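Note that one protein chain is taken out, while the other chains of the complex remain in position.
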Amino acid sequence: MRLEIAGGLERFEGPGRGTIRAPFFLPPLNLILVLEQTLNGLQLGVMLFLMAAGLTLVFGIMNLVNLAHGSFYMVGAYLATYFYATTGSYLLGVLLGLAGTLAVGVAVELVALRTLYERDHLDQVLATFGLILFFNELAAMLWGRAALYTNIPEYLSGHVDLLPGLRYPLYRLVIIAVGLAVAGLLWFVVARTRLGMLIRAGASNRAMVAALGINIRFLYTLVFGFGAALAGLAGLMAGPIYAVQPGMGELILIEVFVVIVIGGIGSIRGALAGALIVGMVDTLGRAFLKPTLATVISPTAADAAGPALASMLIYLLMAAVLALRPQGLFPARL
Amino acid sequence: MTSSILEVRGLTKSFGALRASDGIDLEVREGETHAVIGPNGAGKTTLIGQLAGEIRSDRGEVRFAGEDITALPAPARSRKGLARSFQITSIYPDFSTLENVMLAVQAHAGHSFRFWRAAREQTALRAPARAILEELGLGGRAGVQASNLAHGEQRRLEIAMALAVRPRLMLLDEPVAGMGAEETRRMIAFLSTLKGGKTIILVEHDMDAVFSLADRVSVLVYGRIIATGTPQEIRANPEVRRAYLGEEGPA
Partner (left out) sequence: MSPRNRAIVLGLGLLLLAAVPPFASLFNQPFYLDLVRRIMIFAIAAASLNLILGYGGMVSFGHAAYLGIGGYAVGVLAHYGVYDGLLQWALAIGTSALVALVIGAVSIRTSGVYFIMITLAFTQMLYYLGISIEEFGGDDGMRLAAKSRLPGIDLNDASAFYYLVLAALVLVLFFGHRLVNSRFGMVIRAAKSNETRTRAIGVSPYLYRLAAFVIAGAVCGLAGALLVNHTAYLTPEFMNWTRSGELMFMVILGGMGSVAGPVLGAFALLVLEDLLSGWTQHWQIILGPLLVLSVVFFRRGLAGLIREKND
């Protein structure tokens, strides 16, 4: 049950299923393939950012570690798939999926998480761990344990000719666009609006903001719901590319942790930087490490070591960042 | 002519836009009790933190007994003979009073990579710890959990832990803070018994303590030392009066 990153929604060209067979990487350099994987990395990065932004906002403002953040990702994917299937409209599926995830997020905050704001991180980790079990099992009960595959509507499928020879799936371009738009929106809200000011103030001094008469509870619920919606957005966009199944949230959540450690916790800027770095390294690593290795060691050894090493790449990167700069690249300023 | 045990030059620390320490120069002689006073917000606790090594200075130099300790972190400075008590009581709440002091004794008894013998039963730790508790009048409270001590007793425990590491220089941050009149009197009496044997840097608001204990006083205002001298000299210093009383006129 791994996070599979397909080489493209449809096979670009060439033999085999998703992996690149050596020794394509020998000169002349297949620039098209590198560009395609770079875009894939950007797409993964943008999705990681959506998740990381929500998680880091919630931590920065409410000092809450929420392991169940991945569950919102899963809820978004499932709800969007469900509503698309029942209404026949993709757009309606998206909207209802987002609204549903927001509702679930708010419900979780009101029912389960209020008591945890004052508790230490260990308690938060354990309690949200219990939530994960609950949501995963709920999804399994409602939709079974097998992976669901969703379709994308006609108008989003197909390819775009970005360069001569480079055809890229439209859907992935849309994901990148949506992600960057959300990043821009977030930056605008946090840096330029009153709400953003409240958020930043709340992050540095909760008691003061409450003393000023701002309804801090409402602010918290709002922020939490928004974070859940972001995760849900990432999930519903991911649905058609990756499998929709119980437990999908936790797999990406751990990558999101790596993003936050690298980028620095509590900062949107850090989340973006970390997400793009991790997205790129992970995608390019998986695509090109094995063939690159094959140029220096035997193809069979590369075959064995390549995928293993590629899956470890982002963690090794994280370890390196930790060794050099333990607080991350852009720590703690929203 | 006693030597300087502590030389501070140009110590600077900013927190964002706030200059907590602005080029502090200080010289403390061995065996003296040197008080640091100043209005609220002057940066006294930040200074203690920088001297103890808990806060990293932006600029400046600290020399202890001739040795440059600027780069050393807090644990290393403690091992060199600097001890510190905290303004806001910082003890081990879930350990007993005796265990608190035993931990301090243990910290200065070599490394603690000893895995077998029960620490609580070791006389090498218990005896010195008990002795120090007795000195501070906490002997009867040895078995009490530290979080259950009265405030004044906890302040005395702070001092006990500072003593337990056998320091040459003690950094005491408002030792009598929050104590009643009688307890303050007793603490002042106790601290005066330490005079001469140990060098003490004393941050205090309580002027009784300052004037009865201090050999010399430095006045810290907005992160700078504006005057250093005997208590009498400082009392008469016009700049100091201005800093404390404002521009409005004489005391």
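In order of appearance the chains are A and B, and numbering begins at 1 in each one.
We adopt the following convention: a contact is a pair of C-beta atoms (placed from the backbone, for glycine too) under 8 Å apart; a residue touches a chain by one contact, two chains touch by 3 or more.
Given the structure is predicted, the values throughout are model-derived calculations rather than measurements.
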item	value
Contact list for the unshown chain, restricted to visible chains	A, B
Listed residues A:Y149, A:F188 or A:Y315, member touching the removed chain	A:Y315
Residue touching the undisplayed chain, where the options are A:L33, A:L102, A:I132 or A:I176	A:I132
Interface with the unshown chain - residue positions in subunit A	1-2, 59, 65, 112, 115-116, 119, 121-123, 125-127, 129-138, 140-141, 250, 254, 257-258, 260-261, 265, 304, 307-308, 311-312, 315-316, 318-319, 322-323, 326
Touching residues on subunit B - with respect to the absent chain	52, 54, 73-76, 78-79, 83-84, 86, 90-95, 99, 103-104, 106-108, 112-120, 122, 161, 164-165
